[in-house]
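Omission of a single protein chain aside, the complex is shown with its protein chains in their original locations.
Each chain carries a letter (A, B and C) given by its place in the written order, and its residues are counted from 1.
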Amino acid sequence: MVDLSVSLAGVSLKNPVIPASGTFGYGREFAECYDLNLLGSFSFKGTTAEARFGNPTPRIAETPSGMLNAVGLQNPGIDAVIALEVPNMAKLFQGPLIANIGGFSVEEYAENCRKIDQCPQVGIIEVNISCPNLHCGGKNFGSDPTSAAEVTAAVKAVTSKPVFMKLSPNVTDIAEIAKACEDAGADGVSLINTLLGMRIDLKRRRPLLANKTGGLSGPALLPVAVRMVYEVYEAVSIPIIGMGGVSCAEDVCELMLAGASAVEVGAVNLRDPMACKKIVEELSGVCERLGVSQIRKLTGGAH
Amino acid sequence: MVDLSVSLAGVSLKNPVIPASGTFGYGREFAECYDLNLLGSFSFKGTTAEARFGNPTPRIAETPSGMLNAVGLQNPGIDAVIALEVPNMAKLFQGPLIANIGGFSVEEYAENCRKIDQCPQVGIIEVNISCPNLHCGGKNFGSDPTSAAEVTAAVKAVTSKPVFMKLSPNVTDIAEIAKACEDAGADGVSLINTLLGMRIDLKRRRPLLANKTGGLSGPALLPVAVRMVYEVYEAVSIPIIGMGGVSCAEDVCELMLAGASAVEVGAVNLRDPMACKKIVEELSGVCERLGVSQIRKLTGGAH
Amino acid sequence: MIETPLTLIHKKQLTRDVWELALAGDTSAITAPGQFVNLLLEGRFLRRPISVCDWDKDILLLLVRVAGKGTQQLCRSEVGTSFDTLMGLGNGFDPARSTGKSVLVGGGIGSAPLYGLAKRMATAGDAPAVAMGFNSGDDAFYLKEFAELGCQISLATVDGSLGRKGLVTDLLPHTGCGYGFVCGPEPMLKAVWGCEQLTGGQFSFEERMGCGFGACMGCTCKTRYGSKRICKDGPVLDKEEIVW
Partner (left out) sequence: MIETPLTLIHKKQLTRDVWELALAGDTSAITAPGQFVNLLLEGRFLRRPISVCDWDKDILLLLVRVAGKGTQQLCRSEVGTSFDTLMGLGNGFDPARSTGKSVLVGGGIGSAPLYGLAKRMATAGDAPAVAMGFNSGDDAFYLKEFAELGCQISLATVDGSLGRKGLVTDLLPHTGCGYGFVCGPEPMLKAVWGCEQLTGGQFSFEERMGCGFGACMGCTCKTRYGSKRICKDGPVLDKEEIVW
């Protein structure tokens, strides 16, 4: 019997497998396929202050071993999420939820987190700083250490829940950003978000996505995620939720060896709605083959 | 009849297909498979001042739709390359060669370029600035605009051949680096080099590559390359050699629509030694289907 | 929705680029014509959504147009190939909501899901009129199949090589029908939507999809009643809720 339980900044999860924000909706479609309680947790769709339609379509393009998305944070807004979706999710999943929070200003992040802090069902707040800072020429909050730290501090001031800052991979030095978040009080970091990409429609001679660029996710991303988790693990001492391209139980172990305490699974949920269930079910067997009786012992094992 | 010819800063190529540096050696192995003169040009293995063994093995790892390499610039040094390899390559390929030049200090780059400037067979110098600056804590020259510009200026001062600066994708803003190279006098830019990645050997619980990290190349990279070429095309007016993940004639057209004037083909040469020949042969047909009679008209067509 | 393997048991080329494929497996998740399946193809990351053309309890019929590398791979697959499939996706057409004499309006490959609808309407004793548009006569398919259901068929081709020269919208005034079940490329949907004699109808849309089952918000469109996911709340939308 392998002990699959892990702990994230004091929050215990029965296993490290967590569907990634934006790829699992509010869980409803997957709950038709399997009992969500077999998951470690789940990170629900990124939430902003106002309801958002998101970007025009097409929002999706295929790439070798992956996909681009430019959904653009479609969501009903934080108040509707708290009033309707959180209670609903709590019916489908009895463990601690991860609330993924977006924002377009430091104040918006803080306000969203202050509100979500009131939800007992939420165990962890995951703050997505890959959003453009509308007060600062549209540069992403996650693209420089100062603004990443600013968001961290603002959010920490309004919640007592553990805060995981979700980092963008589109930077020269992700470890530096992670360190800035740690110094500003973050309880953990989540990485990686999608890598910026583009596909072009040869016939129309235009970018395929209406938004032109989109975020790359899926297996293509795995080696970049492993490298970044490894780098960040060397730079910080707070826990890491690793993600990017995970498609099987071995990939979960690979990201944990690189330094992750738990692992999110994104795009493959879209390709295979049963993916997370299969990964959870395979995890014990893979651990046994690797001679591991407590999966949390894998964390950072490759350093 | 589709006109496949393109021009790069005044150098005419019969078509835009160029094997990428490091994936074609000095052409010998491929010349056993086909006549290299069907290529537009070829960019030979990165050359440094001294002979280098490179990194310890394993140097290669597989990834979904791609691979990592940590060859570490193995090469016999600039003098041996000029004395032995350049004349040899000139026998296999009668068009203008692209000399890919590495370096670990601004002076080394300049010295290498000064020497290669003497080779009439070399039509273009491609300066790989993804090398660590040994005088500056090992940060890559390509990771900030100032050092990229410094290398550009130093190299331009010692050669009259067109200089293409080869940019690293491991940066927050590649357009800014490209602009700095343009301002410092570059005749063009080449992009992208490999994306930094890692794989971990689950059994040994260690990074698979002896060097720990390696560069991701292959189809997985294509959407990132398209995005970066597109961004750089909007920022500069010098020509772009596009590359990253190209595996078929359609991919060549996609990078050209994004803004490339010519396209390098890397990792797929390793998987299929006939890859470049097949791509050249398919190119006319693809252009015809797209209704293009001069391939150079595709450049930047998606903007 | 169920995830289940389907085995290709029959294929036939209907036109230059359209194939008829029959797949065997558990079709129990399909509840209405106009629903679609999402097929996993070896070596492609995203699934390919294809409308149910017809089905019985253990055979699914698809009509597939070769549009790119994935559909080419699908149509080149050998009999015996198995495909992991998500089944019973989307809402589908509901003939019970028709408010008048019905015409099925198909453009190109968009006629595929209309066949299953026509068959069910015919079985219920009410074979609908069918109006189909193609680029040319060589591209037309399933004329005999629709006729065998007892449907009155009118045809338009862009080059005039079969039926009336023109677009499918040119046919509608002559059908005398006030309610449409419509599937085809978006410009055709829009044109049919704008036809005066249609007082109501159900329109099937296409969009690039991440999941096909409602999880990713990749396929959202605006309607009079808010955002809808083409894959889950559609692909069929009511005429009156559509905004262009």
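Details
The rule we apply is simple: a contact is a pair of C-beta atoms (placed from the backbone, for glycine too) under 8 Å apart; a residue touches a chain by one contact, two chains touch by 3 or more.
The model shown is predicted, which means the values in this text are computed figures rather than measured ones.
Counted over the whole complex, the shown chains touched by the missing one are B, C. The omitted chain makes contact with just one of the residues B:Thr23, B:Ser41, B:Thr172 or B:Thr213: B:Thr23.
Counting the whole complex, the residues of chain C in touch with the unshown chain are 42-43. Although one chain is not drawn, its touching partners on chain B can still be listed: residues 22-25, 28-30, 32-33, 45, 53-54, 57-67, 69, 71, 74, 218-219, 267, 269-274.
FYI, only the chains that are shown with their structure count from here on.
If you draw each protein chain as a dot and join the dots that touch, you get a simple line with two loose ends.
Comparing the centres of all chains, each the average of its CA atoms, the largest separation from chain C belongs to B. Among all pairs of chains, A-B has the largest number of C-beta pairs in contact. The distance from the centre of chain A to the centre of chain C, with each centre set as the mean of the Cα atoms, comes to 36 Å.
In this assembly, the C-alpha centroid of chain A lies 34 Å from the C-alpha centroid of chain B.
Centre-to-centre spacing of chain B and chain C amounts to 46 Å, using the average Cα coordinate of each chain.
In chain C, no residue reaches two or more other chains under the touch definition.
Residue positions of chain A with contacts to 2 or more other chains are 61, 63-66, 218-219.
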